[in-house]
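Can you keep this structure in mind? I'll have questions shortly.
A single protein chain has been omitted from the complex, and every remaining protein chain is retained in its original position.
For chain A:
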């Protein structure tokens, strides 16, 4: 599912399936669409999330305790498309996907109407060698990450392999570190923008408020908020607070 290359100011929200309660997944997705989010990333939990900081680690641990698994998630998402029309991506680590079976996983994504996947520890080489054909046969876009250290040659390759958007990390870091909008970061965003890639790019990691959202979307087609939103889910009556949260970011 290709995002529009000329879109701007897109806001995507990440949250962990099964957190804060096992059944909260679809109601949160629905509330986010109603509040004006442009697309969603639903995390499926893993016991060893090495790319995540403490907040998302905690949400994954709790979700697992609540009983979340990939099978439960796909069951919960059976009626996803009755309630949610914006693009939805699943994000998580590769081991649960391998255990579930990559083909079963892609088929299940297609069946419930998930548009794509973000699997940080499935690198490009392994994806191309082992799994690309399965994703493509099922029309599932796999999203790749780019960091400030990724070479231009590699970014070009990622651009060719991508069919939805490129996930640009604001810095080399785990999730939940605040983006420091320094000249260095801006130079990096600008460098990517000037590469005139075929795919739109969305900035994630460290986007937590209006200032960082605006700075990121000056260069990118959109930005992703994860940790800051997962923190909101700890509050009482969080569903009612979602519209204000989204409004404050814009």
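In this text, a contact is a pair of C-beta atoms (placed from the backbone, for glycine too) under 8 Å apart; a residue touches a chain by one contact, two chains touch by 3 or more; residues count from 1.
Keep in mind that, in the parts below, contacts and distances are computed from a predicted model.
Only one of "Phosphopeptide-binding protein", "3-isopropylmalate dehydratase small subunit", "Tryptophan synthase beta chain" or "Cell elongation-specific peptidoglycan D,D-transpeptidase" fits the UniProt record of the hidden chain, and that name is "Tryptophan synthase beta chain".
When the missing chain is restored to the complex, the residue among A:25, A:57, A:142 or A:199 that touches it is A:57. Touch with the chain omitted from the figure is made, among A:4, A:149, A:184 or A:244, by A:149.
Note that of A:8, A:47 or A:244, the residue touching the chain absent from this view is A:47. Note on the undisplayed chain: of the listed residues A:97, A:179, A:216 or A:233, the one touching it is A:97. Listed for chain A, the residues touching the missing chain in the whole complex are 46-51, 53-54, 57, 61, 64, 69-71, 93-100, 120-123, 125-126, 144-147, 149-151, 154, 169, 172-174, 177.
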